[in-house]
Structures are given as C-alpha cells and as structure tokens.
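Since the structure comes first, as structure tokens, the remarks are kept for the end.
Removed: one protein chain of the complex. Kept in place: all other protein chains.
Letters A and B name the chains as they come in the text, with residue numbers starting at 1 for each one.
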Amino acid sequence: MSADLVLQTEIVGKRNEHLYFALRNRKVVIGSSIVLALLLLGVVGPFFLSSTPNEYVGPKSAAPSGDYWFGTTYFGQDVFAQFVHGLRSSYLVGALGGAIAFVIGLSVGFTAGYRGGLVDEFLNMITNVVLVLPALAVLIVISSYLEVRGVVSQAVIIGLFSWPWVAKAVRSQTFTLRNRDYVDLARLTGKRAPQIIVREVMPNMASYLLMAIILLFGGAILFAAMLDFIGLGPTNAVSLGTMMQQSMAWSALHLGLWWWFVPPGLAITAIVGSLYITNVGLDEVFNPKLREM
Amino acid sequence: MGRYFRRKLLIYGVTFVIAVSINFAVPRLMPGDPVARMLSRNKVANPESSEAMRAYFDNVFGFDVPLWQQYLNYWAALFKGDLGVSVYAFPASVSSVIAGALPYTLALLLPAILLSWIVGNSLGAMAARNKWLDNGVLPVGYVFTAVPYMWLAILLAWVAGVILGWFPVAGGYSFALTPTFSWVFIVDLVHHWFLPFLSLFIVALGGWAIGMRNLVIYELESDYANYLQALGAPRRLVRRYAFRNAMLPQITGLAVALGMVVGGALVTEVVFAYPGLGSLLLSAINNQDFFLLQGILLFIVIGVLVFNFLADVVYVLVDPRTRLGLEGGQS
Partner (left out) sequence: MALQVEDLKVHYRTTKGDVRALDGVSFSLADGEIMGLAGESGCGKTTLGKSLIRLDGRMRHVGGSAVLDDEELPIGDDRAMNARRWKEVSIIPQYSMSAMNPTRKIGKMTAELLRSRRISYRDIEDELVRRLELVGLSSKVLGNYPIELSGGMKQRMVMVLSTLLDPSLLIADEVTSALDVTNQKAVAETLVKFRDLGFVKSMIVVTHDLSLVYQIADTIMVMYAGRIVEKAPAETVIKSPRHPYTQALIGALPEVGLEYGTERLRSIPGRPPHLLDPPTGCRFRDRCPLAFEQCAEEPPAVAVADGHEVSCWKAAN
C-alpha cells in the first residue's frame, strides 16, 4: 500500500538525482571531460588547420617544434594536422559503428526477450553464432575485398559484427522486465508490443543502455584502429590507426620518429580509457550501493 | 548435460557453416573482379607464373557452373583439405603456407591467454579484498584494456628493442641462424618471442583483473555469502567460496575474449614482423592473395571454435549447475 507510494515519488526525482550524483562523481567528470576535450579538438581543429593533412608541408622527419607541434613525418607531413583529422574519423567510426551495433543489439535483444519461444530460439542462435565468430578476422576478409574503403563503410561493417553481447544482455533484462505488473497492465490496455517496449521496458533499463552505448563506442574505435593498422583503413582519409600503420611502414621505430606513433596510440588509449572510467563512475551513480560513503 | 553439449555443438556447427559461406560469398558478391585484380597485381611481380594462375583460378572458381554447384564444389574441396593455392607464395598450397606460420601464432597466443588469465584473476581477487591494492589495480587495469594492442607492441619495441636494445624487434629468429634443434636456436627463438608475448599478455591482463575483481565483489555481496557470515563463518571460508564461484564466468569469458585476443595477436605480429598468421595475413592483403586470406580466416575460425568447445568442457567439469542440466545451458 504505502510502500508503493514511496516508490512512485522516488521515481519522479530520480533523473535529477542521477544528474546530481553524476556531476559530483569524480570518475564521470574526469572521464567525460577528456572524451569531450578530444572530441572538441577533432571537431574544431580541422577548421584551423590544413584540410589536407597528407600534404607535404614542412621539413622531413622534424621533431616537435613551435611550427609543427607534433613534428613532421618522414615525408614532411604535419603530424598534428593528421592527428586532429584522425581524431575526427575515430570519433565518427566510434559513434556510427557503436550506434549501428546498439540498434541491432537492442532490436534483437528486445524482440527475443519479449517474444520468447521460437523467435527467441532463432535470434539467440544468431546472436551466439556472431558472438563466437572472431570478428576481426571476418572484418579483415570483408574489408580486403572492398576496393574503396571509407570511414562510413568501415563503421557499418564494425557495427554489423559487434552487437551480440548487447543483444544477450538486453534479452535477459527484457525477460525479467516482461512479467512485471506495469508491463502486464500496458498489455491489458491493448498497447502493441513495440509501444510497450519503448514506453514501459526501455525506460527501466535506461541506465544500462547508456553504459552499453559507451562500451560499444569505445569498442568500435579500438576495432577500427586495428583494421586501419593492418592497412584496411579508409583509402581516402587519415585516421589514428593509419597514422600508426604509416609510421610502422616507414620505419619510424628505427629512425626514432616517436612523435609519429606516440600521439595516435595515446589518443586512442585516452579516449577508450576515459570512456571506461566514465562507465565505472556511471555505474556508481546508477547503483546507489556502489556510491562512496 | 547432453542437451548442453548438443546445443553448443549446434552453435559451433552453424558458425562454421556461416564462416565458410562468408568465405564463399564475399569474393562473388563484391563489386569488381577480384581474380583480375589479384592477377594484375601479380603480373608485375612474377610474369612467368601469371598464365598458369589464370588458368588455375578460372578452373577453381568454376564460374561456368551454376552458383549452387560452385558452393557444393567449394565444400567438397574444403573437406579434402584443399584450400587452394597461394598467389603470394605460388605455387605453394595455402594449407602448407598456413601450417608453416601456425606454430608461431600458437606459441604467442596460448601462453599469453592462459598466463594473463591466471595472473589477471589472481590480481583481481587480491584487489577485491584490499582497498589499497584495488586503487592501484583498477585504474591500471582500465588503461591496459584501453590500449590498442599494436600501440603497446610499438611502444615495447621502441623502448625495450630500439632504445635499450635488450630484445630484437623483428622476425621469429635471427636471419643468420637456420632452424635447428639446438640451444642456440631455441634461446634465439625465445629472445624474439618475448616482446610480442609480453605485449599481448599485458593488454589481456587488465580485462581479467577488472572482471575478476568485480565478480568477487559481487559474489561477496551475494545471498549465500551473507548467510554464511550470519552463521559466523570466518572471512576465509566466504572468500574461498566467492573466489571459486567468480572463476566460473571467467571461464566462459575466456572463450568470449578469444576473438579479441586473436585479433590482438594478428596486429602484434605485424608490429614485430613475427612470422605467424598475422604477418601472413598482412602479406596476403598486400598481395591481394584472397585464397590465403580466406584460408587464414578459416583456420582462425576453427581454432576459436575448438577453443570454445574446450572451455565448455572445462566449464561443465567445474560447475555443477550445467552438469545437472537444470539451470545451466545458458548459451
């Protein structure tokens, strides 16, 4: 009776409460600040720098200086310009690949969990198959057949192969939520399945979904970097992965051009690491149990 | 238990069929003529074999028969162990080229996976009970998992190889040596092996440590842990149970993480020019050697499936729930 009343009033204030704790959580603040700062650099940077980062602009193999902040490549390209453009494509791949994987994982998971039965059996089978497939190897084979590779096509194929764990998690969550009273109520009032999922089920795992997006985003960036490094990166653009690939291909290691290969890897580590840290922080925000006291 | 294995085997079977089908479909569905592309690339390199290749590929792809028959032929060839002929190492067969590279990759992968699993789990379990250690393990663990495999490999090669000169940074063994079963050669082999191994090991380590830490903490808060403590069980007993139960999901995790580690091994090999599947893959890509490429994919898929199955067997041995076939089979 009154226990229900207490619960309802708590839900009203929940959003604000989460925001309040999120802004006070050190992990969330530091993590998201780094991610956003690098994003800003990637978005704004290219407007101030040359739009053709592969141009031979300066002296060859120059160390970092006032003119070329991150030095130049073996061919005299500006590493900082490449870096800034690379950030941009990394974020693009992360956002797009993550979003595609998220949408697929969400649809498959919800459908399987909500419908159950044969539909579930079938979708679960597909999920397991894609989960077992070594994604990188498959991506390599597919990418290598593409004559022209862009950031977008790369994001699409990454998205197509990185959704299974989301689907699995969403499926089991939906299973438990499916039989809750409010879902039954919605069903009784004649709402259709998609409506019920969007209105009743999704809000109840919002926090979980947010964290899944973050992990997918980071995963897509890492994946793209690996593909780029093998030489299957975008044929017409610079990315952090292609920078590393180029530096290796032109033996930056032996020539001691560390400014060529350190920044791109550091940036990826910083972005993905900050995403993970943000996630840990968010976990504390959403689960009051974990909040430090 | 029978049901559990049947289910798993079905999944692995379907996965294998799909992987083979992707292999079959991709070159045929992609725009352009991959054979022509492949050959035009190679014409420059070794003109004398180009004619033989053309004839060979026309025959292999069998473009004149209907698609379903091509598909069946493809399977038939596969079962005979015929993966085609490598373009880049023409006229060596793909199977023999892969067989030459496989030991190197396995030598990197298996120790890296198993050791990172053992060390990571121990670290994680220790972190779960020690606040001070936790504050160190957790952030470092997250940084490790966020590092791209190849970047750590590059850094290690740069610092320990180029700057300090402690380790060689390229190849599986010194060019001056010929592979023999001698101490000199084995030491040289290990010397070349160490950095790529270390790099793989470190990146994989972080994930296990974090996972184990979270699982142990979760287990320590579980109902049975609470009940044991309410009955006055000492922490030692509760921790032992929690650790043991937390290991179970980590065994499944081993199989799940495998795909990623294999990917990591591929790029790590590229950095160190280590003569395993990764370097082979790079050559295949650079030479547009699609037969080799597909052969490698197939081998990786088979390896991953076998490893998954082994993990399943181990899991059944240690978790009574799957053994009893009641709650388990959460495939």
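Please note the rule applied: a contact is a pair of C-beta atoms (placed from the backbone, for glycine too) under 8 Å apart; a residue touches a chain by one contact, two chains touch by 3 or more.
These numbers come from a predicted model, not from an experiment.
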{"item": "Given B:3, B:28 or B:244, the one touching the chain that is not displayed", "value": "B:244"}
{"item": "Of B:70, B:174 or B:229, the residue in touch with the unshown chain", "value": "B:229"}
{"item": "Missing-partner contacts on chain B, residue numbers", "value": "222-224, 226-234, 236-237, 241, 244-245, 248, 318-321, 324, 326-327"}
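To be clear about the criterion, only the chains that are shown with their structure count from here on.
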{"item": "Chain B-facing residues of chain A, complex", "value": "124-125, 128-129, 131-138, 140-142, 144-147, 165, 218, 222, 225-226, 229-232, 241, 244, 247-248, 253-254, 256, 258, 261-262, 264-266, 268-273, 275-277, 280, 289"}
{"item": "Interfacial residue positions of chain B with respect to chain A in the complex", "value": "10-12, 14-15, 18-19, 22-23, 26-27, 30-32, 34, 37, 138-139, 142-143, 145-152, 154-155, 157-158, 161-162, 169, 221, 255-256, 258-260, 262-264, 266-267, 270-271, 281-282, 284-286, 288, 290, 293-294, 296-297, 300-301, 304-305, 308, 331"}
